[in-house]
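Every protein chain of the complex appears in place save one, which is left out.
What follows is subunit A.
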Amino acid sequence: MQALRLARPRATLRPYARSITATASGHASAASPASSSSSGVIPLSNVEAQWEQLSADEQLTVHQQLEEIQKKDWNTLSLDEKKAAYYVAFGPHGPRRPANPPGTTLKIALGTAAGIAAAGVLFLAIRSTAPPPPKTISKEWEEAANQRALDQKMNPISGISSEGYSGKGFVTHK
């Protein structure tokens, strides 16, 4: 951009430079200042609200108005004029539009909570329609399996039938 701006003659540099630095896009193809100044005067008090809707020509007109206004003594400017000048140059539009507008954090938090809740509901719903666990997963069955293992002297060296065995064998229930 610097090369582009330096390449232009100084007389036309000002209005173009202002519009290129201060707004997002569309000004590279804007009409020349002479032809666009014919459009009506835009009230500066409302620039912040309608800036995004203004056409490139209208934005250029506002730029030129503000440039004239800022040549006056700044003590005589009204608050609206000051705010308009600041907003047009450095307001949150174009490249300065915030990546996360206010409320984004809350939206993300609520969305995440909703996702987790939906997953929980889905989990419980699937569990509620599941068949009952098999009959072999019960304390009685596991104790009977222990008894049968002892009857058969299963794993006599280190396992359930060994001397001084203190483990639970097949019992996994508390």
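Definition applied: contacts are C-beta pairs under 8 Å (C-beta built on N, C-alpha and C of every residue); 3 or more make two chains touch, one makes a residue touch a chain; residues count from 1.
Criterion: contacts and distances are computed from a predicted model.
**Student:** Can you pick, from "Cytochrome c oxidase subunit 6, mitochondrial", "MMS19 nucleotide excision repair protein", "AP-4 complex subunit mu isoform X1" or "Dolichol-phosphate mannosyltransferase subunit 3", the UniProt protein name of the chain not displayed?
**Tutor:** Checked against "Cytochrome c oxidase subunit 6, mitochondrial", "MMS19 nucleotide excision repair protein", "AP-4 complex subunit mu isoform X1" or "Dolichol-phosphate mannosyltransferase subunit 3": the hidden chain maps to "Cytochrome c oxidase subunit 6, mitochondrial".
**Student:** Pick from A:N46, A:Q70 or A:Q152: which residue touches the chain that isn't shown?
**Tutor:** A:Q70
**Student:** Even though one chain is hidden, which residues of subunit A still touch it in the full complex?
**Tutor:** Per the touch rule, subunit A residues meeting the hidden chain are 5-6, 10, 13-14, 17-18, 21, 67, 70-71, 73-77, 79, 82-83, 85-86, 88-90.
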